[in-house]
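Every protein chain except one is present and positioned as in the full complex.
In order of appearance the chains are A and B, and numbering begins at 1 in each one.
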Amino acid sequence: MTSMNDSIDPVARPARFGLFGRCLRTSMTGRVGFGLVMFVVIVAIFGPLLTPYAPKDQSAMYAVGANARPSADHWLGTDRLGYDILTQLLYGARTALVVGLGAVLISGCAGILIGGIAGYRGGWTDEVLMRFAEFFLVVPIFIIILAVVRVLSKAVTGTAFETMPYFNLTVIILMIGLFGWAPIARMTRGEFLRIKTLEFVQAARCGGQSGRQIVLSEILPNAFPSIVVLIALEIGGAILAEAMISFLGFGDPNAVSWGQMLYFNYQSLKIWPMASLAPGFMIFITVLGFNLLADGLSDAANPRARRR
Amino acid sequence: MSNNQPTRREFLQRVGIGAAAMTVPTVIWSPAHAAEPHFKIYLTIFNNQQTRMIWTDLIGKNIAELGVEVVTSYVPPSEVISRRANETGATYTEGGFDMYSERIYYSTMMPLPDVLFSKAAFPPFGKNFYRVEDDILEQAMETYSSSPDPQKRAEALKTFEHRWYDIQPLHMVFYPEDVIAINPDLEGFDATTYNPVFFPRPENWTITSATGPDVSAAFACWQPPTTLVPMYSSGYNESNIFGPVYNSLMEYDSWETKKAVPALAESVTASEDGLVWTIKLREGVKWHSGEEFTADDVIYTWDTILDPAYASVQNSPLVSTFGSKEAYEKVSPYEIKVTLPKYSILFEGLVLTSISIMPKHAYASIGPEEFRKHTISTWTSGFTVTTSDGRTYEAKGAVGTGPWIPAGFDAMRKAYRMVKNPDYWKETTGNVTEFFVVNIQGADAVLSALKAGEIDAHDPMYDIGTLVSTIEEDWGKVLTFDSYKWQQTCLNLKHPVFGTGVDTPLGKQDPSRAAEAAVYVRQAISHAIPREQIIKNLIAGYGKPGTVPMPVTAEEYDHDYLKPIPYDLDLAKSLMEKAGYKYA
């Protein structure tokens, strides 16, 4: 069968933005996912221009009241807290993206670094690092995150951290990031293990390149397509995790988060469904967007898997 | 804030100019207040009750409007409970608390403010976590609780109310009404009593649609109990379950009249000076085990609560009422004579009506350390009780004199089961013969259960007020009760700004006026609480704006003096200015 592949499959085109470009060119899933993600990004950047209200403005409480139906002043109405629902949705996109990207920046860096070292070095280093990663895969993440959020917010009382805006949210991002690296590390390790045995890596060693050069210019770029897929998935996961933490009542009281909107409004779902359905919908399309994008990237990275 | 809100159109017009500057989007927000804050409050919000989370947060934001930095956090109740129990009145940064909010009530029908606010009730043993220690309040509470003269007591209470209204030690946000939805086929729910808190009286319930001799009813309770021994608890979640099992000496006739009538006591008579009391007990009352109820059981109950080894939550009021065990004696098996060291309102208000009498023959052998773990506290297994005539009785939980006999915990249904006591000493009117208390969490869930016919009523913790419009007549009948409680924001009155005032500009300038400055700050905070809006928006109108710690429906509430406190940020700022704070 190898004889067929040569003529039938277009060989991967390693141009700039190659993976993304191919994802958008060839995968409907990828295009839809990218569209959803771009929508959220645009909402996050420009959305606040569309609303006259500050993110935590409860002034509606003194006017139209909580759970108000849509009006000229409040296009989607207000929620149980007297917030303008549209405003909360728009600002919530920022939180979601900051959480998603921030957490994955941490987990991505840590995962690639640790997985890369494990995969490249192999042997005992690999053994120790991967056992360590497995520990992170099996601990009950949410319980630990909730505990740490609690303990830290107590511990910083009276210190400089306290004045930091969105400290609580930052801790949540850090924790999601710190607990999200293990799958990335495993993927990176696997890719490194696979790629380092490929002949072009050996060729680079024969060419006298140093370990660092080999990792950075030979192995990593070739491992990246698989890692990017996982990262896109993890962004969605991180956004969902923050929503869940907020939904459990451990969110940052100062941040505007869709999860928190859900938390405060789900009990009045029957009274005013918009207040819970709208943030639920935003979480849904954001996570869906990143997951579809990941699917598309995955298709683009493995053209053969798509064809079968 | 409410008036200068730009409309969307105005805003969009202004955007034309501002857009250029604003198109550089920032993902990191800037801190809310640029100006140096006047002071800092740590507002800790219990994360277990969303309505309260919302209004507490709203109050925090309004306080921030006064130029105060409000550091808000959502925390589990246990966190604040441990923080406030410190002995020194530490502020939040020192490990204590600054401000939180809670629902609270007197554990008797009679207002007993000294239990909550007297200097004598400072933690760790008392409940005055806030460290209210104003001389006038102190004097008024003292007079009220120790004077046998009803006239003097009424005046003292009035003084208390006025003084509180003037200096606002804590801020009453609103007096809630309890809203309860019941099975439309349930009659007799109004017989429900509230002693020390809400508990149902299913012996008077009639399910009109039921046929046959065995009628079962179920009651939903939000939180699972931690102990079912009455002397360890005063919470809804627990008295819902043990309430129907025990009796006290006096009980409340109905919620309408709020009149105490004899229960295990047949009569209670007092001397002129209110110091010597004669209690005649009802004869022929039987414990569930078949043992006769006598004065020994009352003495045993009081002795046990007074014994510090048992660590009862009722220990402190009993000690302050009786002083010691010397205060009472058994005159005959059916008569007890009580000689109080000094008059105390607590005797009538709490000892007679709120202390469930425990069976000596069944409980005396249980040591202090075993009490909370014993079957009488858990109902999860059984134990054998031997009566004085040598018979044995297998108890599946507690042993009481009440209309319901515990039948253990049904783990499948997460329900405590009881069967009707056929030998109950009092006439009952209902047809229910089997009663369950079910643990259900969440207002939506409880209404679904009611709709599905799984429960017939529920406790008031669910706060279903905002959901009333979703209840349909064919499956839910909505009843409202005056809750006799209030929701308050609690301040730590040892705080250097709003407690003692020493850190206010005025207090620094003139230390003798520090306390006065603190009053200004607290008044300012009180005017920053949008009580009407909270009632209208968050509890669907089921409540009245709060003023002082006195149920608004109590006779003792002075409606002439205690006018609602208006939400007025300008007034609040001018009060802050009186304390020396400046506004640009």
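For this structure, a couple of remarks:
As a working rule, contacts are C-beta pairs under 8 Å (C-beta built on N, C-alpha and C of every residue); 3 or more make two chains touch, one makes a residue touch a chain.
The working rule: contacts and distances are computed from a predicted model.
According to its UniProt record, the chain left out of view corresponds to "ABC transporter ATP-binding protein" among "Transketolase", "Dihydroorotate dehydrogenase B (NAD(+)), electron transfer subunit", "Nitrogen regulatory protein P-II" or "ABC transporter ATP-binding protein". Taking every chain of the complex into account, the omitted one touches A. The hidden chain makes contact, of the residues A:N222, A:S246 or A:S268, with A:N222.
Where chain A meets the chain that is not shown, the touching residues are 1-4, 6-8, 10-14, 124, 127, 198-200, 202-210, 213, 217-218, 221-222, 307-308.
One rule holds in what follows: only the chains that are shown with their structure count from here on.
In this assembly, the C-alpha centroid of chain A lies 44 Å from the C-alpha centroid of chain B. Residues 44-46, 48-49, 51-52, 55-56, 58-59, 61-63, 65-67, 72-73, 80-82, 94, 97-98, 150, 153-154, 157-158, 162-163, 165-166, 168, 249-251, 253-254, 263-264, 266-271 of chain A are the ones touching chain B in the complex.
Chain B meets chain A in the complex at residues 1-2, 5-8, 10-12, 15, 19, 22-23, 25, 27-32, 42, 45, 47-48, 50, 53-54, 57-58, 61, 71-76, 79, 92-93, 442-444, 466-467, 469-470, 530, 533, 536-538.
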